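What follows is part of the complex, with its chains left where they were.
Lettered A, B and C in written order, each chain numbered from 1.
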Amino acid sequence: MDQQKVKFSIVVSGAPYGSQSASTAYQFCASALLAGHEISGVFFYQEGVLNASQLVSPATDEINLPDFWAALAVQYNFPLEVCVSASLRRGIVDPQEAQQLSLEQFNLKTPFVLSGLGQLAELSAACDRLVQF
Amino acid sequence: MILHTVKTSPFQTLALHNCLNLLAEADTLLLIEDAVIASCAEHADYLQLQKISQQGRLMVLSSDLEARGVNNNIGKTCDYHDFVNLVIKHKSQISW
Amino acid sequence: MIEKKVGIINRCLPHGSAQGRESLDLTLAMSAFNESLSLFFIGDGVYQLVDGHSPEETLQKHYQPLFKMLEMYDVENIYVCEASLQQRSLNSKMLLIDVTLLNTTALQQQLALQDQLLSF
């Protein structure tokens, strides 16, 4: 299988800042894609949903992990799925949810999308290897 | 065949200890993030880790060693490319 | 296509973190799409099932009753680490639901059978 193209699904459970695991997940994905493999999708769960915030604004000498995820997903055309219930509890909201909840602001970044845990089941079914960070 | 990834220091958590309790003979252990320190300094589970290293089943992510300015005494260093291949070679992964 | 066997590992105490609650959410949701789920309770994870949680004063959600829905959702492979129970002076009669106790070797064998593992 080493020489074959492998489909990965990735579960990110850590915040973009404060712990390293989301950065590790990003480097893993970038490396897998560089080696010619495929990412079926990245599912953001638990603290991982904070990677989807468009308001993350680190200093200029630091990397912006949400930007990195967005650029990688656009370049290689894979979805960034963010668990909606984990998101709402942690203050990650898209325009539609904001409207439903009567919130005047939202913060979900493009191309991250809020989705249900069923989406994780689909990513689990679709891939050759599931990796959790 | 399971790839176990451990990411916390054996001086701070029992993740490595609890992982070793479940590590089967066909499994591989990959130390990442703060857990790389387990390959540098002696701790309560160092002898067992050494045994796994001698069996060729202990890997250490080199970029995390470099980040912390340390070198491993046991285990085989690997980069992200190797990490990807380790995942491919194993049926499943447990993140500790 | 044969359905993938997915194992969900619970390793944490309830309420100090959201691990237990979000693992259970995920289990109940995934059970609608995958009939080959197995749950593992190891280490402190066994406390998730110890009957009698009462987290109201800690401001945490009382999700323990939802474990009873596992049966309704046809999640039947529920494995508990026997050594972890013993180490904590607990036994299976103190647990909220019916489970299968496994020794370490049997646990390793069951884990090895899974195609994918998620850990909480």
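The working rule: a contact is a pair of C-beta atoms (placed from the backbone, for glycine too) under 8 Å apart; a residue touches a chain by one contact, two chains touch by 3 or more.
A quick note: this is a predicted structure, and the numbers were derived from the prediction, not measured.
Whole-complex chain count, expressed with the shown labels: A x2, B x2, C x2.
Criterion: only the chains that are shown with their structure count from here on.
Measuring from the averaged C-alpha position of subunit A to that of subunit C gives a distance of 25 Å. Looking at subunit A, one finds that residues 130, 132 touch two or more other chains. For subunit B, residues touching at least two other chains, in rising order: 92-93, 95.
Of all the residues in subunit B, the ones that touch subunit A in their complex are 7, 32-34, 63, 79-81, 83-85, 87-89, 92-93, 95.
The part of subunit B that touches subunit C in the complex is made up of residues 1-2, 18, 21-22, 24, 26, 91-96.
Residue ranges on subunit A touching subunit B, taken from their complex, read 1-2, 6, 8, 13, 20-21, 24, 27-28, 30-32, 34-35, 37, 128-133.
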